[in-house]
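This view holds just a subset of the chains, kept in their places.
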Amino acid sequence: MKRIAVIGNSGNINENLKILCNELGKKLGERFIVLSGGRDGVMEEIAKGVRQVNGQIIGILPFEEKGNKFNTLEIKTGLDFQMRSFVLIKSVDAVISIGGEIGTAIEILSAYANKKPIILFNGTGGWTDRIQKVLIEGKYLDNRKLSEVYIANSINEVLEILETILGE
Amino acid sequence: MKRIAVIGNSGNINENLKILCNELGKKLGERFIVLSGGRDGVMEEIAKGVRQVNGQIIGILPFEEKGNKFNTLEIKTGLDFQMRSFVLIKSVDAVISIGGEIGTAIEILSAYANKKPIILFNGTGGWTDRIQKVLIEGKYLDNRKLSEVYIANSINEVLEILETILGE
Amino acid sequence: MKRIAVIGNSGNINENLKILCNELGKKLGERFIVLSGGRDGVMEEIAKGVRQVNGQIIGILPFEEKGNKFNTLEIKTGLDFQMRSFVLIKSVDAVISIGGEIGTAIEILSAYANKKPIILFNGTGGWTDRIQKVLIEGKYLDNRKLSEVYIANSINEVLEILETILGE
């Protein structure tokens, strides 16, 4: 089974984003092993969805923190918030980004630096929308063209892009 | 489900140790989520046993290395051999040590520093046997008494100790 | 003495950028302890300038790599290229950014996430110029306003901004 990371806001998120994350979590949980930063906000709502379909959701946590209650496995990295993101990104085949503040921005760039395909869920705000303004040729994050950045406008488009890039 | 790390030699190991690790892997795989350093030697034989009973075996790997073929999930830490051991140790409830060279020695001490109970599988050689000579009061690794070190002489004894310390 | 990180392109850089970095290195080396990623490109030219005025230049290196010949001290982090950047950023009072590909972008965001003031040397290309398009209120990198991003158009402006923010 392929492994997918979902990255996005911690903390409070609005009701629409919760519903979107739950639904996406269900769809991903049926098809993939899902990994996240293991904490609250987008991460928790995705995890909840994955669990509703009996999927696997792995939380890659900073320091020795305890994660949200839906994680099926927790990896405690001993690393700070940003450094632990690199363990998350290196361990997956593709990354989906939803909203997000500076931590999510670092994860998007880290995905690219580690040659992982990135799907930006358009319209979810924060760095997921902001980073689209600085894409080179509409899909790269620097001149080295290390991996491609994709834009999705719906859960169906996310799944179609994953099917194309992961070949399954 | 509780999570158990098994640490020990990488590289070639003898036939007796292989049989022991396979058998231990089966017993652990039925009861626990098993984590290891994800590579060859003791780690691979344990993983093989876990898979034979359809258990979960998570490899916590250095750098972006690929692990042995039995891992059900691989975490690629981006950290070097020794630093990645701390991610392994922090993510479990107890540690079982089998044989081992310097990397295993660091993992035993790391388990103690992180307040995790450690079971030394007596008679398996290397640092698992060597460290027994320097235990304080027969069970501590320094004066702070951060966690206890247990000695087991058989797979049954390992399982009994786990039952006692994890309360299940 | 305050500590300043200079971040920017590795690899080949053009003659104008070399001259700029040498000159900036001299000015910084007279006033500050200078830290960098320790490798070639912008890092090496800055280091050369620092040494010409007998300053201190500390290279924070990935893995156990050897750095450029001008470093007065090298710290070998055992961490990969991006993770080691966090050690660099955490160890300084302010960050100056020159040009740069994805590694520099991660360092700019890491500086902000770690609440360090960042000076973008305008007109040096790459992410130093690109990131300016997505600043919030012209000076922040997300809604948390963790630190300020400054734009400088000359070496004198860099030094004036440093004087203001570091109070010396």
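Note that the chains take the letters A, B and C in the order they are written out, and that residue 1 is the start of every chain.
One rule holds in what follows: a residue touches a chain if its C-beta (ideal position, glycine included) is under 8 Å from a C-beta of that chain, and two chains touch if they have at least 3 such contacts.
Note that the coordinates shown come from a computational prediction; the quantities given were computed from them, not determined experimentally.
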Complete-assembly copy number [criterion: all chains share one sequence; 3 shown]: 4
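Basically, only the chains that are shown with their structure count from here on.
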Once the Cα atoms of chain A and chain C are superposed, what angle does the rotation have, between 0 and 180 degrees and to the nearest 5? 180
By mean C-alpha position, what chain is farthest away from chain B? C
Nearest-to-centre chain - CA centroid comparison: A
Tell me whether chain B and chain C, two copies of the same sequence, contact each other through the same residue numbers or different ones, using over half shared as the line for same. same
Nearest whole angstrom, what separates the Cα centre of chain A from the Cα centre of chain B? 31
Compute the distance, rounded to whole Å, between the mean C-alpha positions of chain A and chain C. 29
For chain B versus chain C, what separation do you get between their C-alpha means, in angstrom? 42
Shared interface positions of chain A, touching two or more other chains: 86, 114
Interface residues, chain C side, partner chain B - complex: 63, 78-80, 83
Mind listing the chain A positions that touch chain B in their complex? 3, 33, 56, 58, 60, 64, 73-78, 86-87, 90-91, 114
In the complex of these two chains, what residues of chain A are touching chain C? 79-83, 86, 101-103, 105-106, 109-110, 112-114, 126-127, 130-131, 133-134, 141-144, 146
